[in-house]
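All protein chains but one are shown at their positions in the complex.
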């Protein structure tokens, strides 16, 4: 589960990691409903935020940053992060500038649940710092660079020497000599090195405490004057398998880009939203992904990726409901299961069709344990089951393209 | 640092380990001063304790246990733990019986800072459980037995098969399969096994949290009826080297058996109180212990064991003050130091003599780095330094026995 | 022969009295698996399919004496899997299979680290397990489906479940059969990786070639390419890798199947394998025919 920037920064604060002073201004609530009061109320909240930050700063603020809160890379390039200044030539004050910038950001057509209004940090350098896992070495991995603020993968590809790596034994955890050693290997001066070591120690504690897949600070600001380290951004991804022991991270509408994706997440059904014409309702991650490929190879396009195998193999009705929320032309069902018994899945599909009366054709390719039973159930319901995946895909693509009529 | 029983049980409670309902009744304060009000007030506090426990029990209490709180093994045998009943034949009620038992315990002549008045537990079995370290295997060691309530070392010597051992990797910590496996290996029934595994998990967490050398519950009561596990006693020893990070465990007068031992502990000077005639003021743990042996071999007796080597080698005056608190006949100084420079120690001894004007002879055998300087300093002060440990010991023993006069 | 498990492997089942545990124990025994003991805390003395149940792995091993188990099959929920793996490792069991889907990531790391530190192999989680058709099965395979689980001389390693049935059916269609099929699992941190089984397949006289069913994300396929390039694996190898058209940055399918930057793309994997001399199929249906080009005689 990806946390949004402001949620990540809340976690940073709880771990003692410095973040810039900020106020969150909501556009919609976590459950997806618009925050009360419309545009006027939003402007009032923005003005309040600026006033509070100004008061907190105990002096006039020269500039602020307005940051759209949504799960998306490249927010800066997309114009979703804007630096505003009081004296930016138009004569307007800081608060008006914030309101104007907010308007521009919200007008870009993204689904943005909130804006983060943040103090601009006076900095002399930007670092990169992240912690993740190495599946091969079976350890935790710290990556750090003096060249923060850029895309780390681009940097890794182009100038791998600019990134330093540190492996941490998962049983012993990070040690002082490691954080210190990394700081000096980055060539930081003594004070900055100390602050860096302290920051990394805290970030590591957070990483393990919240069962994160990834914690990333990009950039870490090194402030002007006495060098302090402040988290300029926050990327925190919680391991989904650990969420059962982290009730502090509920599944919220705002983390998803569609209602269907959100509802699927509540059900524990893997789901991805696309804008094609074929709804996939397949069992098994590998098989579903392969069907996704095959649809594309055959010139079709996918409306949604959906797995209803594994523990969800008896959720055919819920899965079909999610598919029907899309404007797809066809539902393509492909399975080859073990515990996910073919007859149970077929039964589920047939019941779902009876209940939901789908308005679009359904292609089935259901195999595996007790597939003979499945065949009988499907045929009795008037369906014509298929047994070759590629043929099923080709049929679905043709149906979606309207070149073949079939129910 | 050994914690007293009631302190150990406080720690158990904080770790979620069940202990019997109890009230602490103070005889003296932690700093060693008598608690206000004398015997009458003590009786009133005892009566209050019984009343509170009765109220808490929500029903008539049949019996209570009165337990002297002091650092001493074999309290039961010494009559320092007494079970009192309401209907014990004398016709007196429970409260009077508690007051009577308390009086008997306090009359035995031990230094007892407090009494623990505890509900008697209706039990069907007593277990043994402890966690300590194995220096050779470099791991944590759990010992457990169905035969609790007896001296574990006697049991280990006589019937080692009655004790089960479990090794725990210090980096991974105790695992569920280990606590469970130990419970079943002890032959406990399913419910008791579950409770045992839970108890051990909590005790292990406490062991590591407080940096304990030893945590021991002997006995663990298995209650009658639905079997619950309750800590009948509590032995917790905190590692002295870790006390710097455990400010919750201050050094208190009540943990020591003499004022000198307490004062020495505050100074960080290793000190043990005995009742012989020769005060040892030696440097180096091994050497001091050997001088202790040699004094005994020569027919002498030790008044106190005191090390002033290592980081304390410039504390000669404080060390001599502690020695002078004893009714010893001689002070015997033996050193053979490295960083603890001989001349610095000699200087310290000479200054201490000048300041404190000791009323008893002093024998010195100060060697090691710059011993030539030490020799000069001692001779200038009128002392006659010796250089053979055994000769020095023999002289001290003679002086203490009054068979040789010398200053 | 075969690798990892055969009819001589003595297997202990952890979680044997559970619904899945007892169901699949029955099937494993039908498959020929020597299931010698089961473990469920609190149920010592019971039996499942004639297999004695013990409170703990250590107790089962002590009771089995010199015929102690050398492999453990876990039917244990994901949040208790790490504990069960540690328990098996602590009893010196060097081959462990766990099907659990949903092991917390940090525990996946610890499982692999612990196993490696004692030279053991954990297969899984999030897998169907390991099967040497006709000999032994540690897992949950529909071995009764003849068009997939036919005994033969092709080793298979896979990150997927259903997809493997799909691919294996294509191999069998070409007249091949399976020596050993190992599902390394779809987790981001599988206990044992593709390349770590190659030496065993290389040595196995009854394996003529290997098929790997990979997917986007991670570096397991690249490690196989490296092993071939370095001459550590010399038999014919065909790979099918799913997720070629998957969008970057989205987690599609298994938690391990995510591409960030250029690392882990199917393209990069396919290139590495092709360069090493392996054949890479674009579609499942090509796997069998490609294999046939390298192994002309039916085996």
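We call the chains A, B and C, going by the order they appear; numbering starts again at 1 in every chain.
The rule is simple: a residue touches a chain if its C-beta (ideal position, glycine included) is under 8 Å from a C-beta of that chain, and two chains touch if they have at least 3 such contacts.
Source: prediction; values computed, not measured.
Asks: Can you list the shown chains that the absent chain is in touch with?
Replies: Hidden chain contacts in the full assembly come out as A, B.
Asks: Pick from B:128, B:184, B:221 or B:336: which residue touches the chain that isn't shown?
Replies: B:336
Asks: Out of B:140, B:180 or B:194, point to the residue that touches the absent chain in the complete complex.
Replies: Here the residue in touch with the unshown chain is B:140.
Asks: Tell me which residue among B:272, B:381 or B:401 touches the hidden chain in the full complex.
Replies: B:272
Asks: For the chain that got dropped from the picture, name the residues of chain A it touches.
Replies: With respect to the unshown chain, the touching residues of chain A are 172, 175-178, 180-181, 184-185, 190, 193.
Asks: Counting contacts across the full complex, list the positions on chain B that touch the omitted chain.
Replies: Looking at chain B, the ones touching the missing chain are residues 73, 133, 135-136, 138-140, 153-154, 156-157, 169-171, 208, 211, 213, 239-242, 244-245, 270, 272, 282-290, 292-294, 296-297, 305, 307, 309-311, 335-340, 367-369, 371, 389-390.
Everything that follows uses one rule, which is that only the chains that are shown with their structure count from here on.
Asks: Give the fewest steps needed to get from chain B to chain C, where each step moves from one chain to a chain it touches.
Replies: 1
Asks: Looking at every pair of chains, which two share the most C-beta contact pairs?
Replies: A-C
Asks: Just how far, in Å, is the C-alpha centre of chain B from the one of chain A?
Replies: Centres of chain A and chain B (C-alpha means) sit 57 Å apart.
Asks: Between chain A and chain C, what is the gap in Å from one C-alpha centre to the other?
Replies: 30
Asks: Scan chain C for residues touching two or more other chains and write them down.
Replies: 110
Asks: Considering chain A alone, which of its residues make contact with at least two other chains?
Replies: 171
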